[in-house]
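Following: one structure in structure tokens, then a few remarks.
Apart from one protein chain that is not included, each protein chain of the complex appears where it belongs.
Letters A and B mark the chains in the order given here, with residues in each chain numbered from 1 onward.
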Amino acid sequence: MKRHLIAACALLALSIPAARAVEPSEVLPDPALEARAREISKDLRCLVCQNQSIDDSNADLARDLRRLVRERLVAGDGNDQVKSFLVDRYGDYVLLRPPFKSTTLLLWGGPFALLAMGAAGVAVYLRRRQGPGGSDTAPLTEDERRRLDALLKDQG
Amino acid sequence: MRRLIFVVPLLLFAGVGAAFYVGFDRDPQAIPSVLIDKPVPTFALPPLPGQSAGLSSEDLKGDVQLVNVFASWCVPCKLEHPIITRLAREQGVTVRGINYKDKPEDALNWLARNGNPYATIGADADGRAAIDWGVYGVPETFLIDRQGRIRFKQAGPLTPEVVEKQILPLVKELRKG
Partner (left out) sequence: MIPELGHYALVLALFTALVQAGLPLAGAATRNTAWMAVARPASYAQLALILVAYGALTWAHVVSDFSVANVVENSHSLKPMLYKVSGVWGNHEGSMVLWVVMLAAFGAAVAAFGRNLPPTLKARVLSVQAMIAVGFLLFILITSNPFLRVVPAPIDGRDLNPLLQDPGLAFHPPFLYAGYVGFSMAFSFAVAALIEGRVDPAWARWVRPWTLAAWSMLTIGIAMGAWWAYYELGWGGWWYWDPVENASLMPWLAGTALLHSAIVVEKRDALKTWTILLAIITFSLSLMGTFLVRSGILTSVHAFAVDPKRGVFILILLLLATGGSLLLYSLRAPTLKAGGLFAPVSREGALVLNNLLLSTATATVFIGTLYPLFMDILKLGKVSVGAPFFNATFIPLMVPMIAVMVVGPLLAWKRGDLTYALKKLMLAGAVTVAAVLWGVAAHGGPVLALIGIGAAAWAFFGALAEFAERIRLFRGPLSDSLHRARHLPRSAWGMTITHAALGIAIAGMVGTSAWNSEVIRAMKPGDTADIAGFTLTFDSIQQVQGPNWKADQATFTVRRGDAVVTVLEPQRRSYSTRMMSTTEAAIRTTLFSDLYVALGDPDTKTGMWTVRLYHHPLVPWIWAGGVLMALGGLLSLSDRRFRVGAPTRKTAAQKGKAVPAHAHPAE
């Protein structure tokens, strides 16, 4: 099954003349609208074969989707409406920026949770590494004083 | 307690390793359709030249049918064509075609050469209707129930295995209901 799809993709690539990304004929006359189209295109995945946005991809379907995006914009859709138009047809898979929902909680929250956990770990570690006299402001605790005495005795 | 911390990397890695192992069984490129159990998209396609009827959403109500997206330039389509023909002729399943981004004369030639199992064919010259169906490659095949809802989708060519194990049982079930 996988092999068939890849074969199909390879054949697609062969049968259709390669076109690289945005073609002059696709560009909208209104520069503001075109800029929006490019912005949206960068967030949409070319569904066939590769891991690229439709703005970067030379695949035939990517070109169709680029045209579609522009048509929707010309028809007056907002950026989010254009995206949800495609999500209705292809699912979240078409979005290169995954939507924030329960299943992507770990994706979006993971990095920051890790940073927080790491920071907590580092704080504990730094506290422990902080030898006698390591801090100017906090007076020595009883425990620290004992360790300091032991240390001084060792060296003496 | 302190010892436990040093086991954490091993446990995390075990999870990753298991994920990699299970990951072999899946196809990273297959995209499940979001249209399953939803009504077929509204569309109306003209016929190929010389044929009488095209294809529209209205044609897909009332009976259990297959919709097959094909093109003459698509090699895997040729591979699955005998299977589709058999489904139509021997199993009595109505198969309708969406001819994707094809030159009409090429499509007609291809059908003349390989046989035409399709009840009707809609010509989707610019591929726009196919986008409404969530098509991302050819061939793709959809199974539609009596209410005109999409119940199953196969991306890539049909194989005898898919027909035996998935399509025919589902057709039987849907015809009952």
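Assorted remarks:
Heads up, the rule we're going with is that a contact is a pair of C-beta atoms (placed from the backbone, for glycine too) under 8 Å apart; a residue touches a chain by one contact, two chains touch by 3 or more.
What you see is a predicted model, and the numbers here were worked out from it, not measured in a lab.
Considering the complete assembly, chain B touches the hidden chain via residues 2-3, 6-7, 9-10, 13-14, 16-17, 19-24, 26, 28-29, 31-32.
Where chain A meets the chain that is not shown, the touching residues are 2, 14, 17-25, 27, 42-43, 45, 49-53, 56, 91-98, 103-104, 106-108, 110-112, 114-115, 118-119, 122, 125-132, 134-135, 147, 150-151, 154-155.
Simple rule for what comes next: only the chains that are shown with their structure count from here on.
We define each chain's centre as the mean of its Cα atoms; on that basis chain A and chain B are separated by 30 Å.
Of all residues in chain B, those touching chain A in their complex are 27, 29-35, 41, 73-76, 79, 101, 126-128, 131-134, 136-139, 155-157, 159.
Residues of chain A touching chain B in their complex: 1-2, 4-9, 11-12, 15, 47-49, 60-61, 64-65, 68, 87-91, 93.
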